[in-house]
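The complex appears here minus one protein chain, its other protein chains still in place.
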Amino acid sequence: MLCRHGAGPGDERETAGVRGTVDPAFAAVRTLLEELADLDATYSGALCAWHRGRPVVDISWGPVLGPDDLLPVFSSSKGAAGLAVACLVRDGLLDLDETVASYWPDFAQRGKAAVTVRQLLSHQAGLLGVDGGYTYDELYGHAELAARLAAQRPLWLPGSAFAYHGVTIGVLADELVRRIAGVPLGEYFHHQVAGPRRLEVYLGTPEALDGRVRAVELPTPEELAALPDAVPRLGRGSLASLSVPVDGQPMYVECNEARFRRAGTPAAGGLASARGLAGMYAAVEHEVAGVPRLLDDETVAQVSQLQVWGRELTQTEPLRTGFAIIFQKPSDHHPWGSYRAFGHDGSLAYADPFNHIAFAYAVARIPLPGGADSRAIHLSRAVRRGATATALDR
Amino acid sequence: MLCRHGAGPGDERETAGVRGTVDPAFAAVRTLLEELADLDATYSGALCAWHRGRPVVDISWGPVLGPDDLLPVFSSSKGAAGLAVACLVRDGLLDLDETVASYWPDFAQRGKAAVTVRQLLSHQAGLLGVDGGYTYDELYGHAELAARLAAQRPLWLPGSAFAYHGVTIGVLADELVRRIAGVPLGEYFHHQVAGPRRLEVYLGTPEALDGRVRAVELPTPEELAALPDAVPRLGRGSLASLSVPVDGQPMYVECNEARFRRAGTPAAGGLASARGLAGMYAAVEHEVAGVPRLLDDETVAQVSQLQVWGRELTQTEPLRTGFAIIFQKPSDHHPWGSYRAFGHDGSLAYADPFNHIAFAYAVARIPLPGGADSRAIHLSRAVRRGATATALDR
Partner (left out) sequence: MLCRHGAGPGDERETAGVRGTVDPAFAAVRTLLEELADLDATYSGALCAWHRGRPVVDISWGPVLGPDDLLPVFSSSKGAAGLAVACLVRDGLLDLDETVASYWPDFAQRGKAAVTVRQLLSHQAGLLGVDGGYTYDELYGHAELAARLAAQRPLWLPGSAFAYHGVTIGVLADELVRRIAGVPLGEYFHHQVAGPRRLEVYLGTPEALDGRVRAVELPTPEELAALPDAVPRLGRGSLASLSVPVDGQPMYVECNEARFRRAGTPAAGGLASARGLAGMYAAVEHEVAGVPRLLDDETVAQVSQLQVWGRELTQTEPLRTGFAIIFQKPSDHHPWGSYRAFGHDGSLAYADPFNHIAFAYAVARIPLPGGADSRAIHLSRAVRRGATATALDR
């Protein structure tokens, strides 16, 4: 197996279906994965981690996943969107404390003149959907939905509460990028981040790559039936019901359609390999593929600062999470990193500057009810322990 | 039984003590009520609902309630207060983002110069009572209590938290109406809303109507003893203890006194029939009794927008509710409507523009510990299902 960026003098072998390279200091990650794979014959995925600027884990496992497969990564797409926005911040093109309307004049409609970029990009603007709902066509087409969001009265007083804009945060960020950089967010991301580093993360997957796309395995009816919490959330007329397209199939089915990956909606439509996602977060503070680090410390600090936290408006149970600028932060209930870590679940991918880790995990079966599954948290901890042990040895 | 606004070609009959008219599409509401009445021989009340501008349910049930009875509706009075304020917003006489002091100069005392109308009318101003407490006489007299509220240092930093101003929000709104419209809120409401539409909702019930007033049945000592949560809340020196009058009897006893209904304090002193309350919410978007709709879409959107949400300051357990401008919003724990619904419990009455419903429910026994009882929630759902089925048939 080739490791694109070279995991150094690691241990490359295949045991119990776990294939790939692991640095000896991180051997416990392989052991944990072997145990997890033993427990679940359907478990299949890839994990890639970097430590202090070099790959230390680059493995895949299970019956279906090959090392070059591209997978829908759902909300981990938001990490790519977040890095695109971070590039604008880095270059002084976007000021988080400015009003959205200063970049996007139409946005100033119906009580939104004072909404800041910071609020917009941290789920506070009250625009998780539009009255009457939106369709997949509108989502893929972008312009009409952006215009409707600009014309929408906020669904709550901006700044008074937050609720996860699971899909529309991508549309909102995309429109900002288009207004400032003149190109769609996916294209800007490719130009700034993924392309120069040859990272396989696509917000808009080219048709030429369709042969390497792995269809996500759908949940069984039994699995769906076991999701009682999700039902009231998405009940007709609920706030959360506005957050997803009103027509067609659920996104975990739609995600396997060509139109879904071609559009690459920035909040949820990305396809990637674990290697690509890990490299993307490694690039934040390190040279990757000969390209200098992507962001300076000041920009990292700005976009990874916690903006909102606490009870989220659409959840029946406390979400107990928080958000930075598009990025998600770890929490006591999803403890995937230090106070400086930032990334996003969906699959799970993040940078943790405190621990000098970049981490990406992608699986072939859709995790329900969404968010990082507990295996990802455990694997994240194993990587962190390897990094800490390494630090103590220095 | 006469149905004042005509429930159309409905099914008018009396079964198991349920009397009145129900549109066939809403027959399940009658069935549910029959079941509930069977379970509790003391259950007695009235329910009226409109769908798309016409009455579809207009019933009463149980041993004591007649169709023309007027009942104290406690905090559902706040719905009338909210509509009065909405009329000022509609006419451009009140700007929610202005400071309270711009309408009521004395209000600018002791750290309140910057408090906005929006904060004042969504339980954020820290004025749920006054140091030293207030009496029923002050509440009924209005002016002195308004002056004391204007002189009060906020009980918490305005905007930093919210706590239900169960009584004083009516006094505060009343003073705003008096300053702007020159008449008390109850009179303004009657002039703008109830009078022209011949709706029986009174913030200040005329003596001539006393013969139709149904005394609310008081809770038994056993029921009161079973309210452990309420005790610490109202403990001496607690914040919540400031919210109710310091002298005399509890409000659920006081409510049967003539002076209580004559004063009609806007937060809790209203008397109404279910028909009156339902017609009031129907009027929001529809012609009622030949009078054009009360509010335009923009005003509805403004006053029904969620302003605060989450943990409330005086409750030991999460309230998990939110408030718009005076109006209450439904929540996961009190799911009486869509994200666009607004109204108030007490009894339970609301408008739900998403489902095109106006709903009112009033009962002859006081619900404890206050708020909508679970039967109201179930009945509300049954009405919503009728509305949805009707929509699907169209």
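In this document, chain identifiers A and B correspond to the written order of the chains, with residue numbering beginning at 1 in each.
Quick note on the criterion: contacts are C-beta pairs under 8 Å (C-beta built on N, C-alpha and C of every residue); 3 or more make two chains touch, one makes a residue touch a chain.
Computed from a predicted model, the values in this text were never measured in an experiment.
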Query - Residue of B:157, B:183, B:258 or B:389 touching the missing chain in the full complex - result: B:157
Report summary line: Residue positions on subunit B contacting the omitted chain are 110-111, 131, 153-157, 160-161, 232, 235-239, 242, 310-311, 313, 316
Report task. With the missing chain put back, which residues of subunit A would touch it? List them for me. Result -> 118, 301-302, 305-311, 322, 332, 335, 337-341, 352, 354-355, 384, 388
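Simple rule for what comes next: only the chains that are shown with their structure count from here on.
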Requested in this report: Express in whole angstrom the distance between the two chain centres, defined as the mean CA positions of subunit A and subunit B.
Outcome: 44
